[in-house]
Structures are given as C-alpha cells and as structure tokens.
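Heads up, one of the protein chains got dropped from this complex, but the rest are sitting where they should.
Chain lettering (A, B and C) follows the sequence in which the chains are written, and residue indices restart at 1 in each chain.
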Amino acid sequence: MAATLDPVTTKTNYLNALKSAIDEEMGRNPDMICLGEDIGILGGAFGVTEGLQAKYGTHRVMDMPISEAAIVGVSCGAALGGKTVMAEMQFIDFISCGFDQIVNMLATYHYRTAGEVAMNVVIRGPAGAYGGGALYHSQMNEAWFCQSPGLRVVVPSTPYDAKGLMKAALRDPNPVIFYEIKQLYRLSDIAEELPEEDYIVPLGQAAIRRAGTDLTLISYGQNVYHCLDAAKKLEDEGMQVEVIDLRSLVPLDEATILESIKKTNRALVVNEAPRTCGFAGELVARINELAFEHLDAPPLRLTRMDTPVPWAKALENFVLPQVDDIVSTARRLIRY
Amino acid sequence: MAATLDPVTTKTNYLNALKSAIDEEMGRNPDMICLGEDIGILGGAFGVTEGLQAKYGTHRVMDMPISEAAIVGVSCGAALGGKTVMAEMQFIDFISCGFDQIVNMLATYHYRTAGEVAMNVVIRGPAGAYGGGALYHSQMNEAWFCQSPGLRVVVPSTPYDAKGLMKAALRDPNPVIFYEIKQLYRLSDIAEELPEEDYIVPLGQAAIRRAGTDLTLISYGQNVYHCLDAAKKLEDEGMQVEVIDLRSLVPLDEATILESIKKTNRALVVNEAPRTCGFAGELVARINELAFEHLDAPPLRLTRMDTPVPWAKALENFVLPQVDDIVSTARRLIRY
Amino acid sequence: METKTLTPPKSGSGSGRKSKAEPQSTTKPSDLLTPEDCLEMLKQLYLARYFDVRLIKEKRRGRLTGTLYSSHNQEAILVGSLYGLNGTDWISPIHRDMPAFFIKDLRAGWDNPDRLGMSIGEVCAQVWCRSGSPGRARDNWSHIGSKSKRIVHSTSMLAGTIPVAAGVVLADRLNGGDAVVLTYNGEGSTAQGVFHEAINFAAVHKLPVITIVENNMWAYGTPVELECPTEDVATRAAGYGIPGLIADGQDVFDVYDKVMVAVEHARAGKGPSIVECKTFRAYGHGDHDDDRAARYRTKEDVESGRSRDPIAICKIHLVNKGYLTKAEAKKYMAENKHATQTSDEDFPPDVVSYMSKGIEFALASPPPPAEEGAMWVFREEN
Partner (left out) sequence: METKTLTPPKSGSGSGRKSKAEPQSTTKPSDLLTPEDCLEMLKQLYLARYFDVRLIKEKRRGRLTGTLYSSHNQEAILVGSLYGLNGTDWISPIHRDMPAFFIKDLRAGWDNPDRLGMSIGEVCAQVWCRSGSPGRARDNWSHIGSKSKRIVHSTSMLAGTIPVAAGVVLADRLNGGDAVVLTYNGEGSTAQGVFHEAINFAAVHKLPVITIVENNMWAYGTPVELECPTEDVATRAAGYGIPGLIADGQDVFDVYDKVMVAVEHARAGKGPSIVECKTFRAYGHGDHDDDRAARYRTKEDVESGRSRDPIAICKIHLVNKGYLTKAEAKKYMAENKHATQTSDEDFPPDVVSYMSKGIEFALASPPPPAEEGAMWVFREEN
C-alpha cells in the first residue's frame, strides 16, 4: 500500500483512502467483519480490500457466493449477533439483487425492535456513470434508499472524505449505503495528503468546495467536479458560484444549504441519477421548504435524462449532465 | 360477480371494476395470460382474479410458486414470446423480492433492444396504508419505480378509473406498475355505475375531482379522498380548493397541473409515501420548473414522515398525513 | 384414539443420497427422554393448542386486530423441535409459529424469569397490540423477536430470515459459541430465492442452520405440487449435499428425534440440514380465509389431514410408555376438536391459567403512545 509508505510526501488516492479506512477499523474493532464477492483471495474487483484477508484471516474477510441477498441478510444476522459488518457489492448496480433484504430487513430492524437492535452494517460499492460502463455498471441508485426510511446514504467525493466518512459509517450504529465513485478511485488529480492520526468526517455535514455569491451549485460524488469546472468557467465570465458537496444525503445538512442560498438567492442541483424521483428533485423540494422567501429564481436541477445509462460514449454523454450544461443553466439562472 | 348481474341499477366497486377489466381483456386478447401466487384456485388473496381460472384455464391463469423474481422474469420471457402478461404481487410490498427483474430486466428491455422488444406486462397488486397493515402490508413504493426509467406507474382512485386504466395498461406495449388501493377495494361509498361498452382511461391524464380557485391540492390513490374531505372543510371556511387526481405518475399530466396553478397560484401535494425522494418531492420540483412565476406561495408537500408504517393505529395515524393536516396546511398556504 | 393413527405418512431421508446424519443405532434421542420430559411435552402441546384456541375465540369476538394464522394441528412441530434446544440456541419463527416465542426454553421453567424465551405475557401483549410487546406493537403478530432471548425478528417476506439466521450463527461461531439456529418455513416459502442463497452459503461454510419445513400441504390457496416439483420438500437438501430429514409432524417425538439428529450434526460443525415435518393446515390460511378455504379444499381432505391430532398421538405414546394411564389420558380432551368446540375444561387448569395471566399482562399494558410512530427510525446516540 503506497499510501502508508511515506505519508508525509505521498498523496493518497480515493481508493487507498477507503482501503486504509477499512483496514484501520478492522484493526481497532475486533468485532468487525467483511463480506463480499471476491473480496478475500482477489482483494476485490477494484482492490479496495486488497491485503485484508491475509492480515485478518478468512473468517473476518469472507469470500461470499454470488448472492447479494445472502450477503445483506447474513450481514443483518451478524449485526444482530453483535458484529460490525462491511458488506461489499461488487458494483452498486447489483444491490438490486439484495434489495428486499436491504429495504425490508436491514433498514427497519431498529424501528421494528423499538430500538433494541441496531444494524451496524455498511453496504458499499463502486458506483456512478461517465465511464462507459453501460446500464449495469454505471448506476447511481441512491434515491431508492433515500426513499426507504432507516438507511443512511453517503457519497464521498474526495480521498479525505472517503476515509473519514467510511470510518464514521463503520462506527455509526445504523445501516449505511455507501456509494464509492469508481471514476475517482485512481484519479491522481484528486489524490491528497491525509492526516496520520485517526479522524472521521461526521455524517450529515456538507462541505463548501468553493465560495461564491451569485448562485449555489449543489451536488455530490462525481458531479462535484463538474460543478467546480463550471464554476471556473463562470468565473471567467465574472460570476461567483458557490459549490456545495453534500457528502451525505441522509442525514442531510440543510443548514449549509440554507445559509448558502440566503447569500446567493439562487440554486442549481446537479445529479447524474435519473430525473424523476431522484435526489435532485428532493433537494429542489427542500430548498422550497427551507428558503422559498430567499429565492430570486426557481431552484432548478440538471440531471440525467429519464433513461438508463447507455454504452456508446456519445449516447452516454447525451443523457448525462455535462459541464457546459451546468454553465449555461447557471448563466440563465444568474441572469433570471 | 354482483357487478354484472344488473349493470343498470347496480354500482360496481373498485375491486369488481378491476376484475371485469382483466376478464374483458382476457376475453378479447387470446395472447394474454395471468401469473401470480394463489390467483387461480383461490382467485387471489382479495379475489381480483376470482373465476378467471375456471373461465380461461390453468394455462392462462397460473398459480405461481412464492417467487416474485420468477413471476416477473417469467413475465418478461412470456412478453418476449409475444404474450401480454398480468402479473400479480399478492401485496405490492412483496415487489421488493422481484426488484432486480423489474428495474434491470423488465424496465430496460425496450431500451436495450433499440425498440425491437416491447414488454407488455402489467404488474399489479394491493397497496397503501391507513388500514393497520403494518410495515409489510401498507407500502406505497411507487417512487422506486418512477426513478427507474422505462416503467409506467399508475394509481387509480375510483372504480371507473380502475377499470379504464387497467385496460389501458394491458393494451400499452410498455411495462406498467399498477397500484391498487386495497382500502378502496370494497368501499361502497365510491362504487359507481360503469359504462357497459368498452372504454379505457388513457395513461397520462389527470382528473380534476373538484374545481377551485384558491389552492391546488394534488394527490393520487387514497389521499385523493383525504383531499376531497379537506376541500369540503375548507369550503365551510370560505375557501375554494381544486383537487387533482393524477391517476398516472409516469407519464405525468403536467398540463393539467400547470393550468390549475395558473389559476390558484398555490399548490399542496399530499402523499402517503415516505417524504424523502417520494413522488411528492418530484411534484414540488416539477411545479417549480413549470410554474415558478405563477406561485404566490411555496409549493408544499404533506407526506408520511420518513418512517415505515407502524402497526398500532395511533402510531400509524401519527406518521401518515391526515385530513386535518391538509386543512391546516392549506389554510396556511392560502393565507400566505 | 386408534393406534393406526400413529402411522406416520412417511419417514426417512428425503434427499436422494443417504444422509450421513441418520441415527446409526436403534436408540432414538426420544428414548432418552425422562417421563417428566414426556409429560412436559404433552403439556406444552396443550399450551400451544390453548393459546391458539383462545386467540381464535378472542378474534371472533372482535377483540384482536390483524390476521391470525392458526398453528392448530401443527403444534408437535414447534414443541418437538424446540424441546431439545439449549436456551442459547437461536430460532426464527414465522407467521404460523406464534407459540414458538414462549415455548422456546419453556423447559427451563414456566415461571423462570431467566429462561431464554419470551414470556407468554409479552407474546399476548404483541397480539393485543400493546406497548408491553417486545416490539412495542410497531409491527404485527409474529414479527417479534429478541436479541437477548435469541429470537430473530422476521419481516413478512417469506424465507427472508434464513440468511439472517445464518448470519447470527456465523457471529456466534466467530465468538466461539456453539449455538445452532432453527428457522421455520412453510413448504411454499422454500420456493423463494433467498432460501437457496442462504442454505447454499450455510452449506459452503457448514454453519449450524437447521431449516424446519412445516409442510402443511398448502401455501395459502396453492397446493404443494404447484410449489415444489418433488414429492418431498426435504429433497431440496440433496442439491446442497446436506441431510434432508422427514418427520411425522403430528408426532412430537418423531419431530424431536429428527431435529435432534440435525442439531447434533450442526453442533458438531457438520453444517445445515433441512427437516421436513409433514402436517396439515387445520383452517384457512389466516382466519380471513376460513370460508374460502372450505371451498378450495375438499371436506374429505381436510378431515383426513386433521385425523392425526398431535395431542392424541402424544397421549398414545405416553400411555404405551406407561407414563400416563388411559384414564389420565382422557381427563382433558382438547384433541380432535374445532377450536370453537373446545372449552377450558378440555385443557389442564395450569395451562389455562398460564395463558390467562399472559392475557392479563397484555391487557394491563397500555397501547403505545402515538408519538412512538416517529421514534427509532435511527439510533441516534453513538
């Protein structure tokens, strides 16, 4: 693990940040186990769990059969038995195969038992489009889980957050669906130096990635970088755009959103998930509820069209929000 | 079937309206089959398919093993083989067990095949809360499917619509998730005389259940009746409220919503599904996009709290929107 | 009470391959039960029956809300399977297994506050939808459980607890425990995908997961032959290379024998088993289905399906063993009666009073306050 060789001068990428979070939590919590397909011998399809089985043994890092429903259900049982569980979906797209166990068993356990049993389970996996992964290796399906009460939903966009949020998620007694942006895994541009000491990023705190006064851009995951790119272009045109990275969707940091809109009076949400009933629409509704009186323009959203993610690159680009779309919509909103 | 004994003087309830729609479509379309648990010998848990197996045979009305994923997947295959399929979920809550087959196989088939293969499949089942059904016999999980491009989503609230929408759904070449409100199945208050001749209610057309000028209440399913009750109470206070019943969510009748808001300048969405990422939030976002300039108050939503549906009646009432909540929020909005 | 009714419908191993877990000697686990054990098992059968009968009556009087899935005629499966467990073993009952919640570890003393099973009062509080329920009446009927009593909480989604059960014994094994878990499922539920996924996983890792299949011949309105392609549901075990045992679900001792074989197998680290218990559903699927069930099942089938009452069969055994005189056996005649035909005199008085105290506890417990509807979605403290 390059990341630990020379922490002073070596930057850590998003993937290694996740890896070290899981590793450190496995080290500090003897009751933590990891379940997933190909996570042990192989070390995971992307290598997030590389080296963990050798370090912690086959009974703490288990290669599971190709059975997402079993992975989730067994995680629930292990949590009922007192364990902390990291459960990997090889791609977050396959979470649909364990869907019932997530929304009906895992999400509701604490509620049903009137607080007797907490499900300390993190379900994590590579997510997101823009990489030519087509319909089943590109999904951002977080809205399904935001609509299922009892689940926390987290989407880090930087190595620092990936590590800090993963640690927070693994220590949170509630089930967390943790979206890792696979296009960011090895992106050297965003690699950064991480603190040597233990730290967490608390769930429910957004980050302001760039300050501005003319418009609030709200997003998470990969779209944060599209927003930042758009903000740079808009700056060239003389517009100062604030960029909020939500980091966690449930719980949501409403205060940061409100503060920003009080200042900018305009908001645009950018989101690669399908439009209808996506989290972007939820944000627009919340902005209405929170800040209607502060709005000088309708809060808008830029999202994927209501289509699956197609394979051919031109098609994929066509249905997904692009930097230029953000720039032109932002311009329109600022001039509204 | 009481409904057919004396159509002139006998009113048809919601359940019999559905039954006759399926029966008539089975009669006119020899390529239509029905699949579901206990739909044949028993005639369905609620009796929606009563008599169909005796009439059309075991090969056209099949009692399926308790395998929602197989029910959906087999439906896809049968549709690929040229059949029209009605697939019953015994309760819509169990749709989670066939989730992957719905969102990844059924919803995308036409898209993936560039239009070669249409999936003429209607997945229907009893839905909705307010009946003491607890977590797993109360769900309205339509937002999951609205977020999954390729699915039509339909929720009738009257016997006339139940029949007309079911027929439209069964003739639509696309997959439809059809929510039947089980609390309405046998409600005699809403039974009505149905046309003797064949008719459909086209997907994508809302109905204005009551005209008004002061506020637009938007809902569907059982909440429509809560809105109508609230409208009556508000009328006593001198306020004229318009009530829109969406009937189908995908496709959505945006024109009717816009027309209404142009008139009332205020909108309140009422929805029994959980708040975050529910269809209510989607509507608030759309209203913003469509009608921001016509709004004199923030478009708001009244929804279930972000909780499962609990069993004990007092708890269930506590988390679900009630008529009084609609009245007080409407009052506030009108006075805004 | 004729001895011919002792004849089980079938026995032996349902899996194609000869099960390695079959008892090798002729001494059956039940042969080692003491007279007190055997009489206790009979009493537990009475209790399970009385609980059900009483609820049927209460429900008919409109005092209960929700659906009652009667366990009438299937009690020997619960008593026989639970009797040999340790308190620290886990169970995951489903809709038709309400008595399992309090029968678990009942052997440790009906009034023993430390026993690892629910009190009958807690179960009644759940049925009466009161805050004294272990789940504070947030979900209905059989969806209760208890971490400390080692009972998995089910959802409605059939077979959905099997992976959870596998997970809980995985955790126990990692902690050095030797607990087994009994999961209960109807024969129809074995068609669910998660049944396959969970048992496959458990078989790969030789986890102590025992799946009791309560084959009552019907899944709601669908007969077993439309649910399962093989004559015996236990045959499903063959696909995983695990023992598939078949018990006479009407004979509490045969159930005990087969389950104990599976328990020993599991505890020894040899992995899961399926124990199919052949039985017959006495009434409708739920009480709402009683009338329709009378139409989709022939009267003759129902009569023959119910001809072997588990209480009667248990008594024959006890008389044969000499633990009960024929006169004693005739003292309480709960068997072979429809629930509504029974009276409290058909049950031992301590059984009646035990249940009555449970109901008293329930009725003394207030309904949960409305605000609780919004509580416990998340655990807030860290």
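By definition in this document, contacts are C-beta pairs under 8 Å (C-beta built on N, C-alpha and C of every residue); 3 or more make two chains touch, one makes a residue touch a chain.
None of these values were measured; they are calculated from a predicted model.
Asker: According to the contact rule at the top, which chains on display are touched by the left-out chain?
Answerer: Result for the missing chain's touching partners among shown chains: A, B, C.
Asker: In the whole complex, not just what's shown, which of C:Pro35, C:Gly109 or C:Gly241 touches the removed chain?
Answerer: The missing chain is touched by C:Gly241.
Asker: Based on the whole complex, identify which of B:Leu42, B:Met64 or B:Val243 touches the chain you can't see.
Answerer: Candidates B:Leu42, B:Met64 or B:Val243; residue touching the omitted chain: B:Met64.
Asker: Considering the whole complex, which of B:Ala17, B:Val74, B:Ile218 or B:Cys277 touches the chain not shown?
Answerer: Hidden-chain contact among the options goes to B:Val74.
Asker: Residue by residue, what part of subunit C touches the chain that was omitted?
Answerer: 15-17, 191-197, 200-201, 203-204, 225-231, 235-242, 271
Asker: Would you write out the residues of subunit B that touch the absent chain, in ascending order?
Answerer: Answer for subunit B: residues 33, 59-60, 62, 64-65, 67, 69-70, 72-83, 100-101, 104-105, 108-118, 149-150, 152, 171-174 touch the chain left out.
Asker: Just checking the interface: what residues of subunit A touch the absent partner chain?
Answerer: So the residues of subunit A touching the unseen chain are 37-38, 40-43, 45, 63, 65-67, 69-70, 90-91, 93-94, 96-97, 132, 134-137, 305-308, 310-319.
The rule we apply is simple: only the chains that are shown with their structure count from here on.
Asker: Work out per-chain C-alpha centres and flag the one nearest the whole-protein C-alpha centre.
Answerer: B
Asker: Based only on mean CA positions, could you tell me how far subunit A sits from subunit C in angstrom?
Answerer: 43
Asker: Compute the distance, rounded to whole Å, between the mean C-alpha positions of subunit B and subunit C.
Answerer: That pair's centroid distance is 38 Å.
Asker: Pull out every residue in subunit B that's touching 2 or more other chains.
Answerer: Each of 93, 96-97, 135-136, 305-308, 310 in subunit B touches at least two other chains.
Asker: Do you know which subunit C residues sit against two or more other chains?
Answerer: Within subunit C, the residues that touch at least two other chains are 138-139, 143, 155-157, 193-194, 372, 377.
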